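Here is chain A:
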Amino acid sequence: MRSKGLGVVAFVVAAAVSVIAAFNPGLAQTIKVGAPLPLTGPLSPEGTKLRQGYELWLEELNKAGGIRTAGSRANVELVFYDYQSNTPRAVQLAEKLIVDDKVDFLFSPFGSGAAKAASVVAEKYGVPMLASTASSAEVFDQGYKNLFGLYTDNSTLSEPIADLVTKKSPDIRRVAILARNDLYPMSLANEFEKSAKARGLQVVFFEKYAIGTMDHSAALTQIQGVRPDWIVVTGYINDLILARKQMGDLRLTAPVVTMINGPAYNEWIEATGALSENITTASWFHPVLNYQSKDLFGSTQNFVRLFKDKYGSEPDFTQASGAAVGVILQQAIERAGSTDRDAVRAELGKGNFETFFGLISFGPTGMANSYVPPVYQIQDRQVKVIYPEAVKTGEFRLGVR
Partner candidate 1 sequence: MTPILELRNLSRHFGGVNALDGVTLSVGENEVVGLIGPNGAGKTTLVNVVTGVHAPSGGEVHFCGERIDGLRSDRIARRGIARTFQIVQPFPRLTVLDNVAAGILFSRRASSLSRARDLAAEYLAFTGLYEACNQVAATLTLAGRKRLELAKSLATDPKLLFLDEVNAGLNTAEIDAALELIGRIAARGITIVLIEHVMKVVRRACRRVIVLHQGKVLADGPTGSVLADRRVVDAYLGARAVPPAQVGAIA
Partner candidate 2 sequence: MLAQIFVNGLLLGALYSAIALGFSLVWGVLNIINILHGSLIVLGAYLAFFLNAWFGISPFAAAPVAAMVLFIPAFLLQLGVINRVLAKPVLITLTLTFGLNLMLNNAMLTVFRADYRKVVLDPPLGVLDIAGLAVPVDRLAAGAGAICLVALVWLLTRTTQIGRAIVAVRMDRDAAALMGIPVATVYALTFALAAAVAGAAGALLSAIFPISPVASAGYLGKAFVICVLGGLGSIPGVVAGGFGLGIIESYGALWLGPEHAGTVAFVLLLLLLLFRPNGLFGRKGFE
């Protein structure tokens, strides 16, 4: 009576193995780029945005007739999978994209943690992977040759703000930092602590909050108790909406309040309303910028216009990052004149890509080091660039009420 069950198991296993083995489509004629995305789960807001960036690039690319390689034109096919905001699944999908879908190149999963995990697979197979949204130096410390990051190091966000703050007012002495207990926000918070200490500021409060926190009032009340001059909160948009709202509830004020990542998003300004006033933030891209570029888009403003036409809203930095890694990969392939991974990797390494996102070159670890992410301040619900001088649209103001 039991042996029948065994037969069934053996049959099912055999069937499964053969079904899995049958999923092996042949090589396509076009250039295939794989992109694991977090379309469901906690990171789905970001995943959706990244996808919009990729798709805008692809659409413009197809209008322009594809990528020019060695006298011919090749179409690009993007292969998406949803990794459900689950890092192991992102890694699994990266491997699937390489082995099973036979993609030529990879765009990384969202954020630092998943990019780091997926870079192991890309390195294993020698597939160049462009990390659209990884900014923690820890991602790039493994000596990998196939990982190229669009974002500059987290310290390039903290340093300019710390400079601005100390130059603006010598009275600002006491810093409070509240960070989400997660790879990127923690790494960012550590950079802010370093930048502050390097300038002789006193870090009077440094605490972490758990992922999924629904109430910041206790931490904020404590911050109020230490009377800081500069408050730094790191986290994602939902954390920062809630934290800003509760700061207002508790009438917690300070000359400078910096929040990353959030205020550069339009949704953040909409959701916080009047409370957005004078919040400082930094990010690698903003639609107020205007770079002339030699890519598909021609200039930042043209990119913004095309984006608005397609999606009806201004692009934020995540959306722009998706399109930016697209144009960088395109330029590298065109320079190499082929889709040969070694040739493209070599071209990526040479850098000097003039894109709507800025001039992109990669440092020795693969992390971009060729541009300075601007610092912004929300003034009258508008995002003003307050640093660097060259692209400035407003003056840094003190006082957050």
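One rule holds for everything that comes next: contacts are C-beta pairs under 8 Å (C-beta built on N, C-alpha and C of every residue); 3 or more make two chains touch, one makes a residue touch a chain; residues count from 1.
A word on the picks: all candidates are chains of the complex that A comes from, given by their letters.
Values in this document were obtained by computation on a predicted structure and should not be read as measured data.
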item: From 1 or 2, the one in contact with chain A within this complex; value: 2
item: Residues on chain A engaged by candidate 2 in the complex (per definition of touch); value: 40-42, 44-45, 47-48, 178, 181, 207-210, 212-219, 221-222, 224-225, 237-238, 241-242, 245, 248-251, 267, 270-274
